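A single protein chain has been removed from this complex, and every other one stays in its place.
Let's turn to subunit A:
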Amino acid sequence: MTPISKTLLVVAALAVAGCSNPDRFGMGAGGAGGAGAYGALGAASDPTTVAYFNQTIGDRVLFAVDQSTLSDTARATLDGQARWLTDNPAYTAIVEGHADEQGTREYNLALGARRANAVQEYLVSRGVSPNRLRTVSYGKERPLEICSDEACYSKNRRAVTVVAAGAGA
């Protein structure tokens, strides 16, 4: 690890506005709403594209307050995700678990981990190799919607499957 000098820190402070998001796995896809994080997502009508996965199948499922159980709607979406992953074996996925802001930071990290895991387990039960899936929790750190009402909270309590071309985890 490189020690950071005071000079560097000051420069960095002034440059904040210019920084792009560097999270390796693209807070990216989940945080900003999926489409847009990739240069070439392809057409949403072409079943071999990431755009098809994100938009036509749906890259996310939603959860009830403080819950990580999958609804019928969520299972239907995940069935579609599992089929796509089976049909497109060159892709791996990171499942991001998120929580709304109504909770303490650490608890929400743990809750996001539960949600991501629920999705991962379901995909595996539908035939996706666990080697192609990883999970990460963002807790309440990356809300999609920013109002402080249930209308936004319900969209923030989510797990997002972020697919990318690449070798297994």
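One rule holds for everything that comes next: a residue touches a chain if its C-beta (ideal position, glycine included) is under 8 Å from a C-beta of that chain, and two chains touch if they have at least 3 such contacts; residues count from 1.
Going forward, contacts and distances are computed from a predicted model.
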| item | value |
| --- | --- |
| Undepicted complex member, UniProt protein name, chosen from "Glycine dehydrogenase subunit 2", "DNA polymerase", "Carbohydrate ABC transporter permease" or "Tol-Pal system protein TolB" | "Tol-Pal system protein TolB" |
| Of A:A64, A:A90 or A:C147, the one touching the omitted chain in the full complex | A:C147 |
| Residue among A:T77, A:S137 or A:T161 touching the omitted chain | A:S137 |
| Hidden partner chain, residues of subunit A it touches | 1-6, 8-9, 12-13, 16-17, 19, 21-25, 27, 31-32, 68, 101-107, 109-111, 113-114, 116-118, 120-121, 134-138, 141-148, 169 |
